[in-house]
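Got a structure here, written out as structure tokens. Questions coming.
Moving on to subunit A:
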Amino acid sequence: MSSLILTIRESLRYRGRSGHVSWMAHRVSGIAILTFLVIHVWDTANAHFWPQAYAWSVAFFKYPLVAVGELVIMAAVLYHAFNGIRITILDFKPEWWMHQQRSATIVWAIFLVLFIPIAIYMFSGIVGHCSELAAHGSTCWQIPPFSDFAKYAN
Partner candidate 1 sequence: MKVDLRVRRFNPEKDQKPWWGEYTLEKVRATDTVLDLLHRIKWEQDGTLTLRRSCAHGVCGSDALRINGANMLACKTLVTRLTKDNNYARIQVEPILGMQIIKDLVVDMEPFFDHYRSVMPYFVNDNPLPANGRERLQSQEDRARFDDTTKCILCAACTSSCPSFWANEKYIGPAAIVQAHRFIFDTRDEAFEERLEVVGDTFGVWRCRTNFNCSNACPREIEVTRAIAEVKMALTTGKI
Partner candidate 2 sequence: MAEVKTHSFDAIIVGAGGAGLMAALYASREVNVAVISKLYPTRSHTGAAQGGIGAALGNIEEDRWEWHAYDTVKGSDYLADQDAVDVLCKEAIDTVIELEHMGLPFDRFPNGKISQRRFGGHTNNETGKPVQRACHAADRTGHMILQTLYQQCIKNKVNFFDEFHVVDLIRVGDTVRGVVAVEISTGDFHVFHSKAVLFATGGWGRCWEVTSNAHSLTGDGAAICVRRGIPMEDMEFFQFHPTGIYRLGILITEGVRGEGGVLLNSKGERFMEKYAPSIKDLASRDVVSRAIFLEIQAGRGINGENYVHLDITPETVNKYLAEAGESRRITREYVEAKLPDIADFTRTYLGVDPVKEPMPIQPTAHYAMGGIPTDVDGRVVLDQNNKVLAGLYAAGECACVSVHGANRLGTNSLVDLVVFGRRSGVHMAQYCKEAEKLPLPKNPVDEVMAEFDRIRNGSGGAKPYELRKQMQKTMTDNVGVFRTDETISKAVDDLRLLRAEYNRNIQIDDKGARFNTDLLEAWELGCLLELAEITAVSALNRTESRGGHARDDYPKRNDVDWLKHTLCFSENGKLRLDYKPVVIGRYQPKERVY
């Protein structure tokens, strides 16, 4: 455990170059995606096994706060995917070693080029949703009440 804390602290403190930053981002994004994915998979399976629960989660995913999470996952998948490809290429093409610094930058560039428009688009969706909610007199910051679940379960 001490090794975990020490490693995380020193990983942040170490003044590595692009590769080090990419590595941290890759790891964090991987865990983020995994967390989401596991929930998502079990949840989706409910569509068959327990449709009521699934109906609840469909409602649940509509909350704007959850949609912000969705945006984060989107970022994570995009970055992780392209960085994963970069790692794969560098592992399989050792002789391209000298492009490592640039490749890390390119991955960030691709990520931003894709993510920024998507983020704007998705974010405007969230804002739209918020104003809809506001029209109904509820707020955007509303935390989904878990008690709803009982409603759906019936």
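Regarding selection, all candidates are chains of the complex that A comes from, given by their letters.
Here, a residue touches a chain if its C-beta (ideal position, glycine included) is under 8 Å from a C-beta of that chain, and two chains touch if they have at least 3 such contacts; residues count from 1.
Remember, predicted model here, so these are calculated numbers, not experimental data.
The candidate from 1 or 2 that touches subunit A somewhere in this complex is 1. Taken in their complex, subunit A has these residues touching candidate 1: 3-4, 6-7, 10-11, 13-20, 22-23, 26, 87, 90-95, 97-98, 100.
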